[in-house]
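What you see is the complex with one protein chain gone and the rest in place.
Right, chain A next:
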Amino acid sequence: MEREPRTDVAPGRLSPEAYAAGFSDLHPGFEPNAARVEAERCLFCYDAPCATACPTSIDIPLFIREIAKGQPKAAAKTILDANIMGAMCARVCPTETLCEEVCVRHFSDGAPVKIGQLQRYATDALFDAGAQPFTRAEATGRRIAVVGAGPAGLACAHALARAGHEVTIFEAREKPGGLNEYGIAAYKAAGGIAQREVDFILSLGGIVLKTGVALGRDFYLETLRAEYDAVFLGLGLGAVNALGLDREEGAEDAIDYIAALRQAEDLSALPVGRRVVVVGGGMTAVDVAVQAKRLGADEVTIVYRRGEKEMGASGYEQELALTEGVAIRHYARPVAVESGRAIFERTQIVDGRLAGSGETFDIPCDQLFKAIGQALDPSGVETIDLLGGRIKVDDERRTSIPNVWAGGDCVHDGEDLTVVAVEDGKRAAASIIAALVGPGRFGT
């Protein structure tokens, strides 16, 4: 997009050291002694609430005890058995609203066991050792197509390959990993963890990955259904919501910008505005705001149309933004993006509904990001029933079309989180396995 020179959007605002510092690990991993001390805080609860709160039902007390007793690789196996993306989830899960929120240590000590950090410690130990704890069951001769190499697709493929099936993954992008590779904030996925994890998953064997091929463009659902015993769709959300303004040209898509950032070889080549405004209230808004700040933006403001409580970003994420020096303004929506400024209208809740107040204000702005959510791109899946704009599935992740399963962000059910996508892939795989070979045979 051609930018007008009136605004100050420039690369190379920082020293090489500052780039390196800003995009290294948000929380460095535990040293062994810190891990042991933290692991010992776990009470080994029965019916542990943390495990219940984990969307993938990781046996948290067990893996923490394995760390405490000095066997982090055994802990990693316990984790990966339930969640093959345990390494990534350890870094990106909003633990403060999942497992750690319900840890009983809150009530005895005022602070939960740092489950996410311990999970990372264990999975790092396994990856560092280059160990592969899983083997494949006897070959079944069944072939399954998985579309999309994001968390949902990869989790599904891994479980199917473990059960002895042959899996082919079709991925539109050049690299596998989905949003782990293109979307997650850089400081949460430092050290190339997304690709290390994909390599680990594929190293099991039985999974063929084809990249650069898109459903609906290069191949079609009906052909897959004819050629494979089952199909799993893990498409994510390809389309971006529009702001719906008259003049929207100045607005950049946060997801595209983050993808460019994640793929940049040299962060100092990436232009960033001096004064940045982000429209939205979710995780993406916080991520683009914090990363813009770390790229050297002077002022970054998140503007959200509702209040603090309604924000999709967790309290922890909001706090992260604030400590980074990002300003958050509530109850305002954009009406126009102009040269050097963005114009907002204050909003209010009238009879429970959001309404404009007519009163407007300006925020100086060189670069405006929209982070107001994504939507399913329906191309290639036009024949499937949708619900609320996403693919409709049942509990087992079966779609309205026989032999087609779906999971992750592209389905109507569940939060848009990496861990939820993994669980969907896992559940669909169990359902596919049961459908193909009967329940129980390869179920474990």
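Convention: a residue touches a chain if its C-beta (ideal position, glycine included) is under 8 Å from a C-beta of that chain, and two chains touch if they have at least 3 such contacts; residues count from 1.
One rule holds for everything that comes next: contacts and distances are computed from a predicted model.
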Chain not displayed: protein name in its UniProt record ("DNA modification/repair radical SAM protein", "Osmoprotectant transport system permease protein", "Cell division ATP-binding protein FtsE" or "dihydrouracil dehydrogenase (NAD(+))"): "dihydrouracil dehydrogenase (NAD(+))"
Per the touch definition above, residue among A:Ser57, A:Ser108 or A:Thr223 touching the missing chain: A:Ser108
Residue, one of A:Glu40, A:Asp199 or A:Asp394, that touches the chain absent here: A:Glu40
Chain not shown, touching residues in chain A: 37, 40, 43-49, 68, 104-105, 107-108
